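Notes follow the structure.
One protein chain is absent from this view; the other protein chains keep their places.
We just call them A, B and C in the order they show up, numbering each chain from 1.
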Amino acid sequence: MEKIKVGILGATGAVGQRFAVLLADHPWFEVTALTGSDRTVGQTYAEGCRWVLPVEMPDYVRNLAVLPTEPGMDAQILFSALPADNAREAEPRLAEAGYAVFSNASSHRMWPDVPLLIPEVNHEHIALVEVQRKQRGWKGFVVPLPNCTTTGLAVTLKPLLDRFGVRFVLMTSMQAMSGAGRSPGVIGLDILDNVIPFIPKEEEKVQRETQKILGTLGECGVAPAQFAVSCTCTRVNVLDGHTESVFASLDADVTEAEVAAAMRDYDGGLCALGLPTAPPRFIHVHDDPYRPQPRLDRDMNNGMTTVVGRLRKDAALPNGMKYVLVSHNTKMGAARGAVLTAELLVKQGLIN
Amino acid sequence: MEKIKVGILGATGAVGQRFAVLLADHPWFEVTALTGSDRTVGQTYAEGCRWVLPVEMPDYVRNLAVLPTEPGMDAQILFSALPADNAREAEPRLAEAGYAVFSNASSHRMWPDVPLLIPEVNHEHIALVEVQRKQRGWKGFVVPLPNCTTTGLAVTLKPLLDRFGVRFVLMTSMQAMSGAGRSPGVIGLDILDNVIPFIPKEEEKVQRETQKILGTLGECGVAPAQFAVSCTCTRVNVLDGHTESVFASLDADVTEAEVAAAMRDYDGGLCALGLPTAPPRFIHVHDDPYRPQPRLDRDMNNGMTTVVGRLRKDAALPNGMKYVLVSHNTKMGAARGAVLTAELLVKQGLIN
Amino acid sequence: MEKIKVGILGATGAVGQRFAVLLADHPWFEVTALTGSDRTVGQTYAEGCRWVLPVEMPDYVRNLAVLPTEPGMDAQILFSALPADNAREAEPRLAEAGYAVFSNASSHRMWPDVPLLIPEVNHEHIALVEVQRKQRGWKGFVVPLPNCTTTGLAVTLKPLLDRFGVRFVLMTSMQAMSGAGRSPGVIGLDILDNVIPFIPKEEEKVQRETQKILGTLGECGVAPAQFAVSCTCTRVNVLDGHTESVFASLDADVTEAEVAAAMRDYDGGLCALGLPTAPPRFIHVHDDPYRPQPRLDRDMNNGMTTVVGRLRKDAALPNGMKYVLVSHNTKMGAARGAVLTAELLVKQGLIN
Partner (left out) sequence: MEKIKVGILGATGAVGQRFAVLLADHPWFEVTALTGSDRTVGQTYAEGCRWVLPVEMPDYVRNLAVLPTEPGMDAQILFSALPADNAREAEPRLAEAGYAVFSNASSHRMWPDVPLLIPEVNHEHIALVEVQRKQRGWKGFVVPLPNCTTTGLAVTLKPLLDRFGVRFVLMTSMQAMSGAGRSPGVIGLDILDNVIPFIPKEEEKVQRETQKILGTLGECGVAPAQFAVSCTCTRVNVLDGHTESVFASLDADVTEAEVAAAMRDYDGGLCALGLPTAPPRFIHVHDDPYRPQPRLDRDMNNGMTTVVGRLRKDAALPNGMKYVLVSHNTKMGAARGAVLTAELLVKQGLIN
C-alpha cells in the first residue's frame, strides 16, 4: 500500500517535534510537509527548529523545507500543533481546502458539528465528520483532540458508564509540567518543593469535554452525557503523565472486582481493527496499591494505555467507587492520540 | 509565674528534636527531662542525638542527660514523640503515674475515654480527661494529637459544620515527605518525578479521626459526627505541608462568600484565651486562585494557620462546595499542635 | 539619628521586592522612592507589582507611588534592581545627579574607576569612589555588586590570599535557580531530574571579577590579582544558595587546620564597625563532612555568612587545598550585600 502523505502544522515547536518523531517509521503515513512561523519559512527543518526532545531529531525531517501554514501542501492529512490563536483561523481554512485536519488546539472542540474523538471511547461520533462537511460545504474536515486531562478520565469512565451507569464524578488532578509547554510553561522556581493548585481554564475544559465525549450522537450533534463532572486541577513536580484521583457515584451497586473486570475487558471495539498505534489494551488495572505512579506507568504500551489502581468502594457516595489513574499527557493525550485517531478515520474510509 | 516542668519522650528523633526547638523559649514551659532509647540513656542529649533539623540544636538541651522512658522524671507534662509501638505501652503507664501525656502516636486516638483534641475545633472534648482519670483510676491522663492529615481537614470543616451542616466529604491529599519520617521515610529514587498514590492506613485514620474530632460529646464518650468522609491519600515531592483537595456536600445552599466568611471568622473561642502558641487566626482564605501552595503557605503564623483557597461552588454535589487547603504537617499537625493543646489544658486548670 | 532616605530602582521585579522587604525595618534607612516601568508609573506599588516572594508585601510600600527612573527622587541612596540594559544608561545619569547608586547589574563592574566591593573583603577599594567622582565630575557615584557566584569564592579566598598566598584556583559551581530570575529563568521541564552544565557569560564574570575584587588598589584603579581563576558553572535543581567546589593551589604548604582557622578568624576589619546588616562572622567552617548543604546552610545569619566544609589537602596540586562552599545568592550575593555595602559607605562618611 502506498503511504498517505501527511503534514505537520507548527512543526518546529515541542508538540510538532513529537509528531515528527512518532511519524518517522509509521507504516501508513509519510511526512511530506512541515509548516512553521514566518521566521522559519524557507529554512530547512534542521535550521529552523530548536530541538527540545530527549531523543534525537529523525534524519528524514532534517532537510525538509519549512512551509507557510497555507493550502498548497502536498498532503492529505494535517496534524496540527498550532497554538490556539493560529489554529482558530488556519484550521478551518485548510479543512475547507480539502485537508483532514487533526488538531491539538482547543479552538474547535465544542463546535456542535465537530466530533471530539477518543478512538476507543466514541468512534461512532465519527459520523459528525460528514455532517460537518455538508453543513460547511468543506471538502476536508477538522477533528480536534480532547484536552490531555480529559482523556484519561473519559477512557476510564466509558466502561463504567456502559456497564453500570454514572451519576456524577469528582476528580482531583496532579498534572505534569509538560502539559504547560515551554513558553515558559512552569517555572522551576515555582514548582520545586511545591504544588500549584490552579491551571487556568483546565477544569472547565475537563468538565465540558468529558460530557461531550461520553455523550450520545444525535441527528445534528452530540447530546452531552447527563452526569455531572466536577474537578480541581493542580500541577505537581512531574515531567510527564497526569495522575487523577477519581470519585464516582454509579447507578448500580457493584464490587471492585466487577469494575476492574469492566475496565480490563474494555477495548471499545478497536483492537480488532489493526490500527498501528493502538495498544494491546486500553486500560491496565493494577492490584498493587502503590500503583499507578506517573514515572513508572506513563510509558506503558508507548504511553497509549491508561493505567488504573487503588480501585475501592467509596462509602461516602451512593454506589461510590474511587480510583487513581495515570495517563500520558503528551502521548495518548496528545500527538500519539491524534495519530491513532487519523488511523481510525483512514480505516473507516474517510480519508483516501 | 513559675514555669511548668515538661519532659520530651523519644527526644532524640526528628519529632523529639522539633519539640526541643519549639520549647526553647516557651513562656510557660521549661524542659527538665528528655528520654531516649537504651543506647542513649546516660549520654548527654548532644552526645546521644544525631541532629537532623536545619536550625541548630538549642544550647539549653545540649547537656541535659538522656533518661529512660519511665516514671521518676521531674516534670508534670510529657510531650511524647515515641513510635506507636513504644507509645502503646509506655504512655498509659506514665499517665497512671500522674503525668499529663500529649502524644503524637496513633495508639490511643480511638479509645472512647480519650479526647482527640484540636484546641480551636473541639475544646469541649476536654471533659473526657476527667472521665479517663476516673474510669482508669489514673492520676494523670493521655491526650493524643490527631494524624497530621486529619488536622487541616477538621479545622476547615468545623465552621462549615457549625454554620451550614455537612452531608459528606471527599478529599484527595498530596502529602509532604516529612510526614513519613526518616527510617527511611520516602526514598529519593521513588519520589523524584513522581507521585505515590498510597500511604498505608492513612485514609482510614483520616476518615475515623475526623468524625471523632467533629463528633458530639456525650456522657461516656464522643458520638462520631454523622457525615461520611472518604479520601485518597497520595505522596508528592514536597518537604513540608500537606495539600488537600476537598469536595463537600453541605446541608444548606450557600455562596462562596458565605463560606469564606465563616472560615475567616472562625476562632473556636480560642483567641481570647491568650495561649502563647495560638496564631492570630486559625484559617486564612486566599482570593488568589494560585494559592494555597505548600511552599509559600505552610509557614503562615509559624505553621499554625490552615490556609485555604480555590473556594468554589461544586455543581456535581447537592449544595456542593470545593476548596484546597494547606496545613503544616509537622507544626499545627504535630509538635506545635501538641504544645498548643497543653497550653489549653493548663489554662483550663487541668494541669497545675 | 534621622534616617537616610533611600530609593529602589526597578522596585516591582523580584530583586526590587527583596530590597523592599529587607529595608522594611532598617535602623538607618527609610525607603522614600520606588521606580518602575512606564506601565506602572503613577500606580501605587501594590497596584503596579505582581508580588512573587513567599513573605508578604510589607505594609509601608503598599501605597508608595511608583516613579519614573529619573533624577528628582527625594533620596540620597538608590538601590538598583534594574536589568543590565536599563542600568547601563540610567545609573550613570543618576550618579551624575548626585545619588549614591548601589547596583546589582553587571554593566559597570569592570570600569577602572569603579570599585567592585564586598565589604568584608576589599573595603579599601572604596577610595575609588572619590576617583570616580573627580574624573567624571559627578556629585554621586556608582558602586556595583559582584556577580552572586563570585561573592562566595572571593570571600573564602581572601583569608587564603592574605595568609598563605594563592597560585591558582579551579572551581565548579552548582548554582541555584533563583540566580536566573523569572523571565523565564530556569524552566521546570529542563531542570527536574537534571543538571544543566552551562550558564552564559557566568564563568567569564567569575574569573574577571574575582581578580578585580582581590586585586591591589593603585593610583588610578585596581591591579587585578595575579593568580588565575578557572571555573565551570552549572545549574542544579535548588531554589537558593550556590554551592561551589573549589580546588586551590597555595604559595605555602599548610594544614587543613591552619586554613580552617584562617577562615574562621577572618572578619575583614568589619565586625568592629557595627554595621546593622553585618553577620557575627563572615565564614563558618563545618567539621561535619556532609556539610555545607544549600538547603541547610544558605540562611545562616540571614544568608550573610559563607559556609565552608570538606576542607582537605589536595595531593594533585602544589600546596593544594580543596573545599566546598555555600553562599546565599540572593542575600549576601545580591540585595543584602548591597545594603551592607551602603552601610559601610555611610559609616565611612561617603554618604551624608
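To be clear about the criterion, a contact is a pair of C-beta atoms (placed from the backbone, for glycine too) under 8 Å apart; a residue touches a chain by one contact, two chains touch by 3 or more.
Computed from a predicted model, the values in this text were never measured in an experiment.
Colleague: With the full complex in mind, choose from C:55, C:84, C:195 or C:220 the residue touching the hidden chain.
Modeller: The single option touching the absent chain is C:195.
Colleague: Could you tell which one of C:169, C:214 or C:300 touches the chain left off the display?
Modeller: C:169
Colleague: For the chain not shown, which residue from B:91, B:193 or B:297 touches it across the whole complex?
Modeller: Reading the full complex, the residue touching the unseen chain is B:193.
Colleague: Tell me which residue among C:18, C:109, C:284 or C:322 touches the hidden chain in the full complex.
Modeller: C:322
Colleague: By the contact definition given up top, give the residues of chain C that touch the hidden chain.
Modeller: Output for chain C: 168-170, 172, 174, 192-198, 228-230, 232, 234, 236-239, 243, 245, 247, 289-296, 309-310, 314-317, 320, 322, 324.
Colleague: Name every residue on chain B in touch with the hidden partner chain.
Modeller: On the chain B side, contact with the omitted chain comes from 177-178, 182, 184-193, 237-239.
Colleague: Name, in rising order, the residues on chain A that touch the hidden chain in the full complex.
Modeller: Residues 54, 192-193, 295-296, 299 of chain A touch the chain absent from view.
Here is the rule we go by: only the chains that are shown with their structure count from here on.
Colleague: If chain A and chain B share one sequence, what is the angle of the rotation that overlays their CA atoms, in steps of 5 degrees?
Modeller: Answer in degrees: 180, to the nearest 5.
Colleague: Please tell me the distance, in whole Å, between the geometric centres of chain A and chain C computed from their C-alpha atoms.
Modeller: Spacing between the chain centres: roughly 48 Å.
Colleague: Starting from the mean Cα coordinates of chain A and chain B, work out the distance between those two points in Å.
Modeller: 43
Colleague: How big is the gap, in whole Å, between where the Cα atoms of chain B centre and where those of chain C centre?
Modeller: Chain centres of chain B and chain C, defined by C-alpha means, are spaced 41 Å apart.
Colleague: Using the touch rule from the top of the page, what residues of chain B touch 2 or more other chains?
Modeller: 192-193, 295-296
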